[in-house]
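Shown here: the complex without one of its protein chains, the others still in place.
== subunit A ==
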Amino acid sequence: MLRPDLAGSGASVGGVTTTIGILVAISMLAGRGAMLAINRVRGLSYLFLLLTTVVSVAVVVGLLAGILWSLGWALGVVVGFGTMANAVALAASPGVFAFVVIAPGVGPFLSRGLMAWSFLILWSLTGQVFGVDVPMAFLMSLAASVATLALVAVLGGPASRVRNNLWRRLTGRELRRSSRELMDIEGILEMEG
């Protein structure tokens, strides 16, 4: 499945990874129910957030795949970028369970558990795709994951600003990042509404 040239139909492989990406995005949004509720997201605004989440998942998969591909190239092992992207997308498949993050109290721990699970899959697939041994596959996966997180931290700010601007144009209100903002509204207990 990781090797469309061997598996035959590239379209079906791409379809699976695309489906995984969309399911992961839907599940991630479900897990962030608090953010959806605090912003009263419904209808068109939900579709907007779903689209932006799909794009962000695709970007992260692309970044991670690109970094891993580059590492492999540096080590003299050249694989197709499509193969790498498929592997990373498969590694992201535990994200399909991201909706469990909505659970109170344990949600953040479950999120870290899903991330660890994804990393284990990435580690295993990296070894298979590049044909390297287990320690090398671990180092490559770890380096690529850390580099991706760093890039997301750098690029995330401008991307968030673009998203927030589009949200404001679409809904006419600011996008609340968390319900903590309610605690900063003075006298909210006495307000109508």
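To be clear about the criterion, a residue touches a chain if its C-beta (ideal position, glycine included) is under 8 Å from a C-beta of that chain, and two chains touch if they have at least 3 such contacts; residues count from 1.
The working rule: contacts and distances are computed from a predicted model.
You can't see one chain of this complex, but its UniProt record names it "Alpha/beta hydrolase family protein", from the set "Molybdopterin-synthase adenylyltransferase", "tRNA N6-adenosine threonylcarbamoyltransferase", "Deoxyribose-phosphate aldolase" or "Alpha/beta hydrolase family protein". Summary of contacts with the chain left out: across A:Gly33, A:Gly62, A:Gly82 or A:Gly113, the touching residue is A:Gly33. Touching the chain that is not shown, out of A:Pro104, A:Pro135 or A:Gly157: A:Pro104 (per the contact rule at the top). Listed here are the subunit A residues that touch the chain not shown: 33-38, 40, 42, 99-100, 102-107, 173, 178-183, 185-193.
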